[in-house]
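Once you've had a glance at the structure underneath, I'll fire off some questions.
The other protein chains are all here in position, but one chain of the complex has been omitted.
Order as written gives the chain letters A, B and C; numbering starts at 1 within each chain.
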Amino acid sequence: MIRVSIDNELSYNVQQPSDFVFNIQAAKNQYQLIIEETLAFDPPLPFEEFTDPLLENRFVRIRANPGPLKVSYRATVGLNYMVGDPAVIQESPIAMLPMETIPFIFPSRYCQSDLLMRMAQLEFGGLAPGYSRVEAVCRWIREHIQYQIGSSNPNTSAADVIVHRAGVCRDFAHLAIAFCRALNIPARFIASYANFPDPPPDFHAMFEAFLGGRWYLFDPTELAPRNQVTRIGTGRDATDVAFATIFGTAQMTHMSPNVKILEDNVGDVAVAIVTS
Amino acid sequence: MIRVSIDNELSYNVQQPSDFVFNIQAAKNQYQLIIEETLAFDPPLPFEEFTDPLLENRFVRIRANPGPLKVSYRATVGLNYMVGDPAVIQESPIAMLPMETIPFIFPSRYCQSDLLMRMAQLEFGGLAPGYSRVEAVCRWIREHIQYQIGSSNPNTSAADVIVHRAGVCRDFAHLAIAFCRALNIPARFIASYANFPDPPPDFHAMFEAFLGGRWYLFDPTELAPRNQVTRIGTGRDATDVAFATIFGTAQMTHMSPNVKILEDNVGDVAVAIVTS
Amino acid sequence: MIRVSIDNELSYNVQQPSDFVFNIQAAKNQYQLIIEETLAFDPPLPFEEFTDPLLENRFVRIRANPGPLKVSYRATVGLNYMVGDPAVIQESPIAMLPMETIPFIFPSRYCQSDLLMRMAQLEFGGLAPGYSRVEAVCRWIREHIQYQIGSSNPNTSAADVIVHRAGVCRDFAHLAIAFCRALNIPARFIASYANFPDPPPDFHAMFEAFLGGRWYLFDPTELAPRNQVTRIGTGRDATDVAFATIFGTAQMTHMSPNVKILEDNVGDVAVAIVTS
Partner (left out) sequence: MIRVSIDNELSYNVQQPSDFVFNIQAAKNQYQLIIEETLAFDPPLPFEEFTDPLLENRFVRIRANPGPLKVSYRATVGLNYMVGDPAVIQESPIAMLPMETIPFIFPSRYCQSDLLMRMAQLEFGGLAPGYSRVEAVCRWIREHIQYQIGSSNPNTSAADVIVHRAGVCRDFAHLAIAFCRALNIPARFIASYANFPDPPPDFHAMFEAFLGGRWYLFDPTELAPRNQVTRIGTGRDATDVAFATIFGTAQMTHMSPNVKILEDNVGDVAVAIVTS
């Protein structure tokens, strides 16, 4: 069991009455136990909660008046991922894919697998199928794309990254997802709280690939131990799991999604991490 | 009540064992009654059916061996759309949107509302909100984009269409959806069987916008009477409702999605058509 | 006659030995008399001068060592544009175009007239040919594209601007050029020193269209009186007339291309300005 403490504060300067949809709460699922959590708005505001029935993303909607707005989320989460042996994890034949995984083979806004079909075949089509092929995708990205903060923007897509050869965790995940889908491996985007040794605290993007009947977690950036990561949301790509979607006029003035590992009797492990 | 007869035949030449996911059956919902239907494969094949719990899309999956493959779908459908008065249909404030409509405000593969945000504001931001604003979007598209068969391809997106200024029904729908989303109006893609007076029989793409608490049907091409249209599928864009997704190697050799109006005691109507 | 004083200072912080190609000197041509000018480098450096035989652009090449580098260009220039009557200026039939203007009908890096062919025809194809059609192009751009500092970057092209609907003088010129070329009107990019009443001092981008056997100057931004503008360079697009091209590692730390009108007995004029 790994116990994680999350302390996330977001501050905004609201100019006009604005609607916010937040997706900052840790997801509740069998591998991730919410031990305690609080969500608070300053000034205090009524809020509406909604959990996506399929993807388990937890959304909160508020309406804020002009002035400063502070959102605080604090939680203690117990992580208990199941693990598997990479060597024996196969790709699922199309005929065996659960129908609800099929949409995750389709291209999405930032993961244009349709455009990258030939490249995926040329680079990875000859590799043995299975967990190791997804690992090869991750390795290719680490070796061919520069991780560079500020090199991309919210409009940047996988096809852009292939040209510009630089990006951040979000771009790495988008590109990996696009390659997997082009190889007929369902893949989806994960927004998370991660414990970075180094960079400033930030949300972290990773991805899952569907192999051998389960979703497995991958991180092409290798910036954080995968089994210490707390999932916030799951989607086709970043568009589905923005931590805040603002309808109105407001600027973010501060963000500090801090993560502390309270207890870890597992260690970083070179195993496949089952996430659902 | 409008009664429609559908007779759709798709032929393929399969080179290697291939998996197909078809989405060609009429959707079942309160406005669309399946009076009778048959789905047949030649050679006969076992198939697996799946209905998307949220969007009601009906998928069929088969595995075909090399050789010719013929898929026949025949149905009689009763259409009974509810109508509304365009003059009184308002846009829904964000705070009033059901949470399950929120994903339809987000950009998708072919509807990059994020890129078209400023254009949507400049062209339509000053118009009175409501049903008439979505009509203005449709009118703009008819006036600024050439409908031209062969002018686009499966990779063509709304942003491409804004540059190239030509497209088919699918492109018209994608662009309309992108504009609506950029205006914070949830919008989604509809694949359908339509009764064209003129062009060769084909699937038809339209879109729905969420206004005043309901989804309303729009067709920027104005090629077919909207109340004679039989819905096949609903999605974020064309990617979700391809009539056939092929995993393997197969060429389509023939397609004839014929539609006949058996009975129509309604006529084409200049009203808002509620579709869910 | 209009007399203009230019005082342009560029400062760099050079990290490694770097080559610079500058294009900051006023062009010499029959409408533009260099009354006096000085070009100085601090620290002093030997430099090599080159004037493009066709386009009359004046390039200076230096090699700078690590450390600060300051470039100062001061000039007094007499401008004496010939003017024409917009009402009588015709477009040139292709058969009458001097062969050396033909390359300026072709697409270039930032002016993809090939992609905008249909849009140009739809928007401007029905207008009467002549000077007024180029004015219509300029007007369309002012009305449909937001002038917004910071909204574009050096990679931004005319096709991007059509999607994003915002840009600066450089983007306005690129788009106008692309439209003109798509209408078979040769058009080229002008880098200049302009006298802005308002915005901070900066280089200014404009464009020329070839009409009735001559090049005429246009400014879709309408930010500066066209007859007070001092031409620096002429090219297919911004790529040909960058004020500085750096081969190596250096950051610009300061830029102040100041312009003063010393004498103007002409005034801003609503006439066609012949520029070559």
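Simple rule for what comes next: a residue touches a chain if its C-beta (ideal position, glycine included) is under 8 Å from a C-beta of that chain, and two chains touch if they have at least 3 such contacts.
Quantities reported herein were computed from a predicted structural model and do not represent experimental measurements.
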Displayed chains contacting the withheld chain: A, C
Absent-chain contact - pick from C:12, C:59, C:189 or C:215: C:59
Touch criterion as defined above, residue of C:126, C:154 or C:197 at the omitted chain: C:154
Contact with the hidden chain (one of A:83, A:99, A:115 or A:136): A:115
Per the touch definition above, residue among A:159, A:173, A:194 or A:217 touching the missing chain: A:159
Footprint left on chain C by the chain that the document does not show: 19, 21, 48, 50, 54, 59, 61, 63, 93-95, 99, 102-103, 105-109, 112, 114-115, 154-155, 184, 239-240, 245, 247
Residues in chain A touching the chain absent from view: 115-116, 118-119, 122, 144, 146, 159, 162-166
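In this section, only the chains that are shown with their structure count from here on.
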Graph class of chain-chain contacts, one of line, ring, star, complete, other: line
Numbering shared by both copies at the chain B-chain A contact, with half separating same from different: same
Distance from chain C to chain B - Cα centre to Cα centre, in angstrom: 47
Separation of chain A from chain C, taking each centre as the mean of its C-alpha atoms, in whole Å: 45
Length of the line joining the C-alpha centres of chain A and chain B, rounded to whole Å: 30
Residues of chain B whose C-beta touches two or more other chains: 115
